[in-house]
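Would you mind keeping the following structure in view while I ask a few things?
With one protein chain withheld, the remaining protein chains of the complex are depicted in position.
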Amino acid sequence: MSSKISPKQFSVRDPNYVERVRDAFARQGFLRHVDARVEEVAPGRCVIAADFRSELAQQNGFFHGGLLGTIADAAGAGAAATLIEPHRWLLTAEYKVNFLSPARAKRLKAVGEVARAGRTLSVSQVHLYGVDAAGDEQLCALAIVTLMILEREAPSLEKN
Amino acid sequence: MSSKISPKQFSVRDPNYVERVRDAFARQGFLRHVDARVEEVAPGRCVIAADFRSELAQQNGFFHGGLLGTIADAAGAGAAATLIEPHRWLLTAEYKVNFLSPARAKRLKAVGEVARAGRTLSVSQVHLYGVDAAGDEQLCALAIVTLMILEREAPSLEKN
Amino acid sequence: MSSKISPKQFSVRDPNYVERVRDAFARQGFLRHVDARVEEVAPGRCVIAADFRSELAQQNGFFHGGLLGTIADAAGAGAAATLIEPHRWLLTAEYKVNFLSPARAKRLKAVGEVARAGRTLSVSQVHLYGVDAAGDEQLCALAIVTLMILEREAPSLEKN
Partner (left out) sequence: MSSKISPKQFSVRDPNYVERVRDAFARQGFLRHVDARVEEVAPGRCVIAADFRSELAQQNGFFHGGLLGTIADAAGAGAAATLIEPHRWLLTAEYKVNFLSPARAKRLKAVGEVARAGRTLSVSQVHLYGVDAAGDEQLCALAIVTLMILEREAPSLEKN
């Protein structure tokens, strides 16, 4: 499959975007609870990974679909966060995951890439891969994540 | 909002459907890891809940969106599982969650209801509520879950 | 299925909301081209309908899925538009449709209801029904529509 999103030069508006994404990630108890980690942060791009263990599985020994959604959301939000201004903040508005093949692998990797960087909404596309012991990757899920950009870290979504 | 899905009589094809849903749930390491529990199982319906704790939160103290997706998937799949034949099995094909208000609550509740019970595909609608200490509920997310019905518990989705 | 979205009192902020929804609808060439019509407008609610004819069908004589999506989008946007301020404007950010049963009917009806009325984002839930000659309705699709609220009718989405 050839390149789909034109390799436009994403404008970074916060020089500390890497630190910022890693910090936002570290502050989320649920992402720590599922042992997700940030593997890569670049303009318009964020890769999240998790190693297999039974606490992350469903009944057949695959990574659980809820975990795939969680990692996809984190990768999509992380990618969008690299492009916002220093004082702004993100909340996920919606996400959607399609499962393509069972995620039975040593490691799960979610690659989030920005498809639209807007002023009030951003959209990321996420490809999820199962990675085996040899490092071979198999696409196991596709996701789209829509993010709302807030003026600042809001204690409540209610008024936005 | 008035009733939307006609209260058709769902046909239960497995007399042990309650036990079956609870058993499938118990075998999923990830659902135990997030302390989700089955609150109710009825024909075409399944309610899943989780109590708030920091391991389930994002950075603002709300339930994490990934957890909401996980619970929604479980409620939607559980609802669909009440209506399948004893020898069949379900796998989630896709799900989508829209976040409506911040899930800052003592407890999270996902109510899954079957909108379509097919032979190869079922579709569930899920409403997620934040429940406060007084028991008041606020709708915080909507989800749709599509389930694939397999001939039997398959070790692999690949050939289906 | 019991009531899901609490019957909260939606606050209408534009006394001319009915006229406004009908006017926005009338200005959309594509909605006229598919012969869709507004059947009902109320606070937080909009019903759109279309009569069957072969120009709206797929190869089996059902209403085409693309038409169902179009009508769902229009009903969801119309419902959200009833609750915004006079000077604001809506654009659909995303929508998702699940097909439950073939829409082989005399008439198609999409009932859009607001699930969240925000300042920058609104979310509507849509139920689509096939209506036969006797007036009996069958649920044939479910949709969720996310709308972005703009400060004014913008000539371009690009900067928002």
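Which chain is which? They are A, B and C, in the order written, and residues in each are numbered from 1.
Following the convention adopted for this analysis, contacts are C-beta pairs under 8 Å (C-beta built on N, C-alpha and C of every residue); 3 or more make two chains touch, one makes a residue touch a chain.
Computed from a predicted structure; not experimentally measured.
Novice: Tell me which stretches of chain C touch the chain missing from the display.
Specialist: 24, 27-34, 54-60, 64-67, 69-71, 73-74, 91-99, 101-102, 104, 153-158
Novice: Take the complete complex as the reference. Which residues in chain B touch the chain that isn't displayed?
Specialist: Chain B touches the missing chain through residues 93-94, 96, 118-121, 123, 144, 146, 148, 157, 159-160.
Novice: To test your reading of the contact rule: which positions on chain A touch the chain that is missing from view?
Specialist: Against the missing chain, chain A presents residues 1-7, 96, 98, 100-101, 111, 113, 115-116, 123, 125, 127, 137-139, 142, 144, 146.
As a working rule, only the chains that are shown with their structure count from here on.
Novice: Which integer distance in Å separates the CA centroid of chain B from that of chain C?
Specialist: The computed centroid separation for chain B versus chain C comes out at 26 Å.
Novice: Could you work out how far the Cα centre of chain A sits from that of chain C, in whole Å?
Specialist: From the centre of chain A to the centre of chain C is 30 Å.
Novice: Where the CA atoms of chain A average out and where those of chain B average out, how many Å apart are those spots?
Specialist: Spacing between the chain centres: roughly 23 Å.
Novice: Two or more other chains touching the same residue: where does that happen in chain C?
Specialist: Those would be 96, 123, 144, 146.
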